[in-house]
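Note that one protein chain of the assembly has been removed; the remaining protein chains are unaltered in position.
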Amino acid sequence: MFWPVVLDPAGPNASEIATLSWLLIAVVTVVFIAVCVALATAVFGSHRWKRFLSHNGTILTAGFAAPVVVLTALLLYSLVITKSLSLGSEPEYLRVRVTGEMWWWRVDYLDSAGHQTIGDANELNIPVGKSITLELESADVIHSFWVPQLSGKKEMIPGRRNILHFSADKAGTYAGQCAEFCGGPHALMGLTVIAHQPEDFEAWRTRRRADPPPPKDDLAKRGATLFLNSGCAACHVVRGTSANGEAGPDLTFVGARKRLAAGILPNNRGTLAGWVADSQAIKPGNRMPSYPMISAGDLQAIAAYLEQLR
Amino acid sequence: MAPSNRTLKILSFLGIIRNTLARNSFLKLQFKMKGAGVSKARLSLLIFGLSLVSGCVERPVEGETHTGIAAINDLGCGACHVIPGGTWPKSDVGPGLDGFGGRNFIAGVLPNTPKNLAAFIQNAIFYVPEGAMPPIAMTRQQAVDISAYLHSLQSGAM
Partner (left out) sequence: MTEGDSSSADFYGRFPSKRAGSKADFAKLEKIWCAPTGWQYLTAVSNNYIGFYYLSTAFVFFLLAGILALLMRVQLAAPAQTFLSPAAYNQMFTMHGTVMMFLFAVPAVEAVGVLLLPQMLGARDLPFPRLSAYAFWIYLLGGLSFFASIFVGLAPDGGWFMYPPLTGRIYSPGISADFWLLGIGFIEISAIAGAIEFIVGIMRTRAPGMSLDKMPILAWALLVMSVMIIIGFPSVILATLLLELERAFNWPFFDATRGGDPLLWQHLFWFFGHPEVYIIFLPGAAMLTMVICTVARSDVVGYPLVVLSMLATGFISFGVWAHHMFATGIPDVSVGVFSAASTAVTIPAGTMVFCWIATLAAGKPQLNAPGLFSIGSVIVFVTGGLTGVMVAFVPFDWQAHDSYFIVAHLHYVLLGGMLFPLFAAFYYWAPAVSKHPLSDRVGKWVFWLMFIGTHVTFFPMHLAGLMGMPRRVYTYLPSQRLETLNFISTCGSFILAAGVALFIADVIRNFRFTPGDGNAGNVYGGGTLEWLPSGLYSTRSIPLVVSRQPLWYDRNISRDVEQGRYFLPRSATGLRETIMTSPVLAEPQQLLVLPGPSVWPITAGVFTSGFFLLLTVQATTAAVTSGVLAILSIVIWLWDTDRPISTKSVDIGEGLYVPTHAFGRMNHGIWATIALLVVFGMIFLMALFSLLFLWTNQPKFWIDPPSFSESTFAFVSGFLALALSSSLRAILRRTKNVPLTVCMLTIACALVIYAQYADLTTWREAGLAPWASGQGAIVYAIMAHQASLIALCVIVTLYAAGRSVAGLVTRPTSVLLDICVLIFAYTAAQGLAGGAVTRLLGAIV
């Protein structure tokens, strides 16, 4: 699809902005054509028209009065929208803290007291039609949260907490990306937002509050042991196990994610294996080391274990 | 008519442009595969010419090569293999697949037939238990198409 996502909104925030965008596009197109016509007339036009254009009154009307009127009107309209967008309209249904990290997103679903109920990464699940509040923070440098089909962007700045209110009005999957240059593989810091129907969301939330089921087959069982014993657990959390490293993304339900490696890879056992073995080839500079010395059997086992975390 | 190396070379260069244009609803381009595989582009004579060349080689063999390469990209086979025509990623955890069509064996074990290959890519560990390639969830059709695409790769096509 070639249609600009900014103009293909899936939520009220983005809709408001899309409407404003269309208005602005229309206005600037008209002005641009008018200026070009005036310019062409000034160069090639008839004597009468040229005299009209070279009048001081024309300059003041077209170059001063007209822009003042048009811009004032547009400014008032845009400020009204600005106000409503930054306030958020309905009562808050879901509050999530999204923390920008180099180069992935930590996603913590919060309860009313602000405590984490579900930890996740690189994927944000929300119910359709409900008001969502994001607490945007940063763990290192400045990042910027941008899901064009749902909302404008908001930066994540160390030492600050920015609030973003938005909601989705269509179920679906929406791509986002970090918009503020954050060094290294900034280009590959993607995000997936999945909007569920409210009842599906509740089911999802119930599932996610529980621990993932223990591995069933032997290969996955061996993978679980390897995961805990060969260092993965130092950086990653898998709830219900002793893996509690906080440095990297939470992998409790990694097998259920749509994409891997912050929105950039399809998620299957093959890509999981490829990522573990040589993440640096795929996302150069990212914080996860490649494991070139891992044996084929171990790689099979870990990939199998991760895939069934769903 | 088997695609020559030269045509494949051009294909891999033009693949990007072509794929782009084929998806491109904004420019209202239409590519239709017919008989010998002539595609029509309305954008310009140049692109028309280019897509003609690339259309020639995309003849159905067993599966569809062009859906095969699409499946390769959708599944992320590049996370382990460098594959000519594959867009992203390009990692070399596993062997590069350039010239795969000319190889005798799959993973040094199975005779390299389209049927074997389609089975292997779905469940490699079954055929090569000591290998690193895990079983990958995909449809039978995807496997057949990928197999067809890989078989169309002649050496030096990259």
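First chain written, first letter: the chains are A and B, and each begins at residue 1.
Convention: a residue touches a chain if its C-beta (ideal position, glycine included) is under 8 Å from a C-beta of that chain, and two chains touch if they have at least 3 such contacts.
Not measured: the values here are computed from a predicted model.
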Touch partners, limited to displayed chains, of the chain removed from view: A, B
Touch criterion as defined above, residue of A:146, A:253 or A:291 at the omitted chain: A:146
Sole residue of A:114, A:183 or A:214 that reaches the chain not shown, by the stated touch rule: A:183
Subunit A residues touching the omitted chain (full complex): 1-7, 14, 16-17, 20-21, 24-25, 28, 31-32, 35-36, 38-39, 41-43, 45, 49-56, 58-60, 62-64, 67-68, 71, 74-75, 78-79, 81-83, 85-86, 102, 140-142, 144, 146, 148, 151-155, 157-160, 162-163, 175, 177-188, 190, 264, 284-285
Missing-partner contacts on subunit B, residue numbers: 16-17, 19-21, 23-24, 27, 73, 87-90
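Methods note: only the chains that are shown with their structure count from here on.
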Interfacial residue positions of subunit B with respect to subunit A in the complex: 23-27, 74-80, 89-94, 125, 130-137
Sites on subunit A touched by subunit B in the complex: 1-3, 265-266, 268-275, 277-278, 281-282, 296-297, 299-300, 303-304, 307
